[in-house]
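This is the structure I want to talk about, given as structure tokens.
Note that one protein chain is taken out, while the other chains of the complex remain in position.
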Amino acid sequence: MSSFSWPIRIYYESTDAGGVVYHAEYLKFFERGRSEWLRHLGFEHTQLKAEFGIIFVVRDLHIKYLQPARFDELLHVVTSLLEVGRSRLVFEQKLQRGDEVLTAAEVEVVSVDCETFKPTTISPTMKQHFLEIK
Amino acid sequence: MSSFSWPIRIYYESTDAGGVVYHAEYLKFFERGRSEWLRHLGFEHTQLKAEFGIIFVVRDLHIKYLQPARFDELLHVVTSLLEVGRSRLVFEQKLQRGDEVLTAAEVEVVSVDCETFKPTTISPTMKQHFLEIK
Amino acid sequence: MSSFSWPIRIYYESTDAGGVVYHAEYLKFFERGRSEWLRHLGFEHTQLKAEFGIIFVVRDLHIKYLQPARFDELLHVVTSLLEVGRSRLVFEQKLQRGDEVLTAAEVEVVSVDCETFKPTTISPTMKQHFLEIK
Partner (left out) sequence: MSSFSWPIRIYYESTDAGGVVYHAEYLKFFERGRSEWLRHLGFEHTQLKAEFGIIFVVRDLHIKYLQPARFDELLHVVTSLLEVGRSRLVFEQKLQRGDEVLTAAEVEVVSVDCETFKPTTISPTMKQHFLEIK
């Protein structure tokens, strides 16, 4: 399984009074990772919405917090595609300091109609792209 | 000039590694204050958008940080309308710990078309409501 | 099992360009729910940190997104304690529109030393309070 890495710098905006990254902020890092993974494959969210009227939404997310990430650190988020379904994708994502895993998540996203939020089928072309790099 | 007060509790989500509220978070508190002021006058953002296709957007904001707000505190935001123009409103807003002012802002919002983002005229009915309590 | 309910109003700050609440924001609502549950039991985060040097951090979180929450809605978060361990608490939390569940989560938090982030034992007094209302 191939994976895609994207750098994440920790700014004040992501920390809390505990002195480390606020637990909800990791979800933003993972979403940046998925967006850049998609862009890397040649797709843009805005183009998918404009051309096909679809957006990807998160349906299920399970995250484990192993070690705190700290202010000013340069980390990276590693994104791997685990499954491709009719309308859903399942990712494994990790925020890492070098090889050390700080948080690990399994994230299920679904392709939905941007108006009705009903699931839509992922096009064969897009699916093909996803499967080639899986 | 009458003013409208709304309680704000400080949760972890609003703090940063400096141990106090992150500077951008105060803008959220002020927006909650303006939204509740509007609701108090009988208007809802969603109704304004659905019926008239307008939304209010911030055009200019000047904020002074006087004292830090801290985790777990119960504060209140005080909102006063300073000016009502053809399409714009100017507010004075303060985040207070009792009578002590922690941050003070002057905020200009503009009524715009929700599609084009072009300024629209505030309706006479709405203006009347605003002026009565100014 | 008793549960604790706390109101959540959806402001612009929590929404995204999809027109609904951004998926990471629900974690903030759940944290507000846990903080208010703790306060309801007579404990304050700041007091626990000052007196005992402990803070609660999230170690594991599993969230299911069932229905989108929308701008301007008044919802409530329902918090129930599932388990009390030596240093950990497990909660079931739901964001609801009336009786309809929009998102549901199971959240494990751990009592840790605020300097070392190492797990600490939850005091018998506190545990007693938690168990009584479980």
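Annotations
By letter and in written order, the chains are A, B and C; residue numbering begins at 1 in each of them.
Simple rule for what comes next: contacts are C-beta pairs under 8 Å (C-beta built on N, C-alpha and C of every residue); 3 or more make two chains touch, one makes a residue touch a chain.
From a predicted model like this one, the values you see are computed outputs, not experimental measurements.
Within the complete assembly, C:24 is the residue of C:8, C:24, C:105 or C:126 that touches the hidden chain.
Considering the full assembly, B:27 is the residue among B:27, B:78 or B:101 that touches the omitted chain.
Hidden from this view is one chain, which touches chain B at 18, 20, 23-25, 27-28, 31, 55, 57-65, 68, 114, 117. In the full complex, chain A makes contact with the omitted chain through residues 9, 11-13, 28, 31-32, 35, 44-46, 70-72. Although one chain is hidden here, its contacts on chain C can still be listed: residues 12-13, 15-20, 22, 24, 71.
By definition in this document, only the chains that are shown with their structure count from here on.
Annotation: 27 Å between the Cα-based centres of chain B and chain C. If you average the CA atoms of chain A and of chain B, the two centres end up 33 Å from each other. Annotation for chain C: residues touching 2 or more other chains are 28, 31.
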